[in-house]
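Complex shown without one protein chain; remaining protein chains in place.
The chains carry the letters A and B, assigned in the order they are written, with residues numbered from 1 in each.
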Amino acid sequence: MSLQKINEKKPLIHCITNYVVANFTANGLLTIGASPVMADAFEEVAEMTRIANALLLNIGTLNDRTVQSMLAAGKSANEHQVPIVLDPVGAGATAFRSQTTHTLLQQLKITLIRCNIGELAAIAGANWQAKGVDSGSGELDVVQTAKMIAKKYNCLVIVTGKEDVLTDGQQVEIIAGGHERITKITGSGCLLSAICAALLASSNEPFEDLAALLREYKQISLNAYASMGTF
Amino acid sequence: MSLQKINEKKPLIHCITNYVVANFTANGLLTIGASPVMADAFEEVAEMTRIANALLLNIGTLNDRTVQSMLAAGKSANEHQVPIVLDPVGAGATAFRSQTTHTLLQQLKITLIRCNIGELAAIAGANWQAKGVDSGSGELDVVQTAKMIAKKYNCLVIVTGKEDVLTDGQQVEIIAGGHERITKITGSGCLLSAICAALLASSNEPFEDLAALLREYKQISLNAYASMGTF
Partner (left out) sequence: MSLQKINEKKPLIHCITNYVVANFTANGLLTIGASPVMADAFEEVAEMTRIANALLLNIGTLNDRTVQSMLAAGKSANEHQVPIVLDPVGAGATAFRSQTTHTLLQQLKITLIRCNIGELAAIAGANWQAKGVDSGSGELDVVQTAKMIAKKYNCLVIVTGKEDVLTDGQQVEIIAGGHERITKITGSGCLLSAICAALLASSNEPFEDLAALLREYKQISLNAYASMGTF
């Protein structure tokens, strides 16, 4: 079970994430045995990343200052073999988010992109109508596009949605199930990205363990829905 | 029922709000069927507002950077007929908050001001002793002052407190009831402002629907208190 590997390793996860989900992400990581640290000052991020076991870059409430910090942290991560998860929140919704996503992908070696379909479309330059930070609507061959992006950036790609897609550019895993109610909790995708970072810090078989994690996360959303009922 | 209109429209609400209540606000908006997007970078706010159905400007943790973003977003909102709700958190507590509130009211066409009595007093230049971001104490004819401000800025005004006052400068609706315990949840007023933004994005009868919303919000605080008991 992939969450168990995290609990055994207890990795330190350096998160540069948005202020909407920072608390939820920190508590989520603590619950599974990881140690979160949120730090986004340019003066310290390279140093913080160096001692971390993984780096999370989430552009949900990016600004000019934190984009520079993301680049500095990312370069430190690459230098010290610290895996990076990129969550390109809202890529496609504004030019600033799309450009920042491209800059991060070009200047850094990213280990995993965790995104929704609209963000995938923005990364691929495909035609898509984003709706803020939600997925939006359009026509896209998700599997083919995800494979293409994984190959182009030599990284893993997870696209979450009604069906989750995981690919390394060759292998593809498709995970169905889950409950859409989870999209009613802000940051459920952001937290998943953080958990993926914790898993990359704890696993020797990232592809298999990420696939298992996605299945567990789908199941958790079903269990939560069952215990909660309607409101 | 006004919340139902929001759930049917599913409006995208661009929130420039404070980091204390960002998560609570996002979850609150998701619960009623709206799509929140938090974005405060100067580089992107005009573009984000353009695709939104309403804009929320909340100065709770303002700084020089975000004030510029609020102005840019607000101008974009005015240009594209996107309604704006202003929540002047802590106006009157510091000169910076009072001045920023006046700047926003002078440079932008605001659709609705949602404030407490102390903030209303600050907008009106009345004598009042604010206590941080709480309402504080003093003597003020709330109804007359709210009407005056609504006329001056040609907007709707909601002043919440033991009794809520809603006015467009002519009509006045006064809503009593509710439970003061709701003031023990940080951001209950901020969330109401966000819900008002969602309603303005979804309603053709803003005055009537806002009055209904205020009655529902009072009732929700009573229901929550009844189900919670004391602690």
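As a working rule, a contact is a pair of C-beta atoms (placed from the backbone, for glycine too) under 8 Å apart; a residue touches a chain by one contact, two chains touch by 3 or more.
None of these values were measured; they are calculated from a predicted model.
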| item | value |
| --- | --- |
| Candidate in contact with the missing chain, chosen from B:7, B:94 or B:219 | B:94 |
| Hidden partner chain, residues of chain B it touches | 18-21, 23-24, 60-64, 90, 93-97, 131-134, 183-187 |
| For chain A, residues in touch with the removed chain | 12, 14, 19, 22-23, 26-27, 30-31, 35-44, 47-48, 51-52, 65 |
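Simple rule for what comes next: only the chains that are shown with their structure count from here on.
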| item | value |
| --- | --- |
| Between chain A and its twin chain B, rotation from the CA superposition, multiple of 5 degrees | 120 |
| CA centroid of chain A to CA centroid of chain B, Å | 32 |
